[in-house]
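Only a single protein chain was left out; the remaining protein chains are all shown in position.
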Amino acid sequence: MNGKDLASLLATATCALLGTSSPARAEGEKPWSLDTALLLYKESDSRVQDVSAAIGATRRFADDRVLGLNLTADTLTGASPSGAIALDRPQTFTSPSGKATYTTVGGRIPLDDTFKDTRFAGSASWTQPMGRLYTVSGGLSASYEYDYRHFGANASLSRDFDRRNRTVSLSAAWSKDDIDPVGGPPLPLSQMLDVGATGNKAGSKSKDVLDAVLSVAQVVGHDTVVRFNYAYSRSSGYLNDPYKILSVVDPVTGDTSTRTPAATGGPDGVYVFESRPDSRTKQSFYGEVKHDFDGRVLTASYRYMSDDWGIGSHTVDARFRWPLGGGYVEPHARWYTQTAADFYRVSLVRGQALPQYASADFRLGEFDAVTLGLKYGHPLASGNEWSVRLEGYQQTGSVPSGQLIGNQARRDVTPDLTAVFLQFGYRFGL
Amino acid sequence: MTASSTSLRRTDDHWVGGFTAMACPCEVLVDDCTEAEAAAIVQLASQEAWRVERKFSRYRHDSVVHEINASDGRGIDVDEETARLLDFGAQLTRASEGAFDLTSGVLRKAWTFDGGNAVPAPETVTALLAHVGWHRVRWERPRLTLEPGMQIDFGGIGKEYAVDRALQLVAQSHPGVGVVVNFGGDLAIGGHRRADRAWRVGIESASAAGRAARTVALDAGALATSGDSRRFVVKDGTRYSHILDARTGWPVKDAPRSVTVHAGTCTEAGTWSTLASLKGAQARQLLEGSGKTFWLQ
Partner (left out) sequence: MKKLIPVSALLLLMGGCAHLGVEPWQRDVLARPDMALDANPLDAAIDDHIYFSKEASSGGRGFGGGGCGCN
């Protein structure tokens, strides 16, 4: 019996049984699902500003096979603390290209030369079931900016247990990044030289990263789901930030040692490029719970991270979504704290032997950070949704007073960070 | 919740009535209305579910099916509703070329699908097959005559029929109210939801811990699912699904794990999901030719 005859036979049979047969179409799913976002990010004190746009597309095929595509573009402008300490007077540095100098004002933590950088990143993934209970997926990622290129691949296997109440998955990712800083990567702990002198610059560098995550997600009751992850990450290669420096200071005053720059221009102080180990192993443990309170959803998570650079961190994050009007509001709070890397230094002391590794990068220092945010989302009748999210981030560093020398004690040594970001989102189907 | 009581609770924008019938958890979702109206609707649906269950149950001594199965070769005059179900079963037998058969119930004696490895001896199955086959039945409306040893079982179509019947009754006495009647995963939608919203229905195959279920937005129609879930037997590495081919007495080879079909009524959706399961490896082909939306695993 062919399809049409069969359909006709069954429709008639049903009609005879029930006395009625109403036509209907499953509004079903649109195969493409697109998620777009526009982000505006700004830090206080003329530091970094970023505008970025992202689009994520998911295409569902029959049998739960899924293609995922992601594209992001961002333009960063602004400056970040270079790692040099603040002094009461202006300071002059050679810019990373080695072709010019820049001067910072006195009384403020020096920011590096203002930069402009556009970055593009993309990724693709394919997911499909393998048998009834397994899901396998694989993906590729790449990013490009003028001084940094990334290429990576990842794969994941997961299995469902106990009526699909538990999913265990194992994922691994590998990436190879190429770093080609403006002016070339400086030799670690070498001095910042005058304009035109490139003796301490080397050729381009690379970094390999291997990540593995073991994840267990478990349904706990009809309104709660939890997840636990263990992650292991190992990076090796060039892990320095080629633009970050340390000030070499006088052992008594704590002020930067001075030097006479060349006629063509150069630094008026002694600065040294940072040096980090060429490998880093991180482990983290993450737990998350999602609970429904009669239509309102609480998501809370905790992460502990520890690595072989001596950094340990705790992150507590909570968001609470509740329906309001035709949409929802979702306040968000996050608290983060980290300890400093073993080789974190506020400055190096003239006359003392150079340590093997040293960095004054505030991101490797000890600090607490708090985020407070609010998101509003509005689903539309068509199933699409627009949303807006505003968040504020405040990072407050601390340095054990024993590490401060002389005049450093009366100045700001940690470049506390205040940032705000606004994100517009729109999600739709095709 | 006892076997013949109902529960009613409210979620943010609809009522959920619950009860047990036909050995599965049943739900009736009612779009925003008064509690009294929601309770009345749930009552109607549950009463109809229990009525159908009592009337066509294999186990109850006061059921029509029991009377037929105890007839021992004598003809039984059946009522209009039973007659329509028998006609429907006959059409399904024709559509499936004999793979589906209302008289295949006796094969239950050979197969217990409990995940174990008990596969019956071929002789047992052959012996039982002597009592299977719609061609052995004399059906002259309203008189049904089975050969001795034969049995009628409406298990394959009863639930979907009950869903459609319950929905019909609700639609007649509460016209227009947005309702979903869901008996253990076989469901049908009636009326209209307020504010143009659709009901979100999950398809089990993709539903796993923490992953949003594959959900479909439906505002009309019905879904029926055929699947092996935990009812199967594994022997020597081969998995035998619980869906038996009435012509051979053995499970269908390569039956899909789970088929969900969307159609205008639950009964029609059920016919497609059953036929697809019986087609084994050709399930997808059959469903693609049906023009219906389906989810196959």
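Should a chain be cited, it is by its letter among A and B, assigned in written order, with residues numbered from 1 in that chain.
In this text, a contact is a pair of C-beta atoms (placed from the backbone, for glycine too) under 8 Å apart; a residue touches a chain by one contact, two chains touch by 3 or more.
Here the structure is a predicted model, which is why all the values come from computation and not from measurement.
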| item | value |
| --- | --- |
| Residue, one of A:229, A:247 or A:408, that touches the chain absent here | A:229 |
| Identified contact with the non-displayed chain, of A:49, A:143, A:190 or A:258 | A:143 |
| Residues in chain A touching the chain absent from view | 35-37, 39, 41, 52, 54, 56, 70, 72, 119, 121, 141-143, 145, 147-148, 150, 152, 154, 161-166, 168, 171, 173, 175, 177, 179, 209, 211, 213-223, 225, 227-231, 233, 241, 281-286, 288, 290, 292, 297, 301, 303-309, 311-313, 315, 321, 328, 336, 338, 341, 363-364, 369, 375, 389, 393, 395, 417, 419, 421, 423, 425 |
| On chain B, residues whose C-beta touches the chain left out of the figure | 16, 24-25, 27, 182, 184-185, 200, 202, 204, 207, 209-213, 215, 229 |
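We take it that only the chains that are shown with their structure count from here on.
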| item | value |
| --- | --- |
| Chain B-touching residues of chain A, taken from the complex the two chains share | 1-4, 6-7, 9-14, 16-18, 20-29, 62-64, 129, 132, 160, 164-167, 217-219, 225, 227, 290, 294-295, 323, 381, 383 |
| In the complex, chain B residues that touch chain A | 11-12, 84-85, 87-88, 91-92, 94-95, 97, 161, 164-165, 168, 195-198, 205-211, 214, 216-222, 257, 262-265, 267-268, 271-272, 275, 286, 289-291, 293, 296-297 |
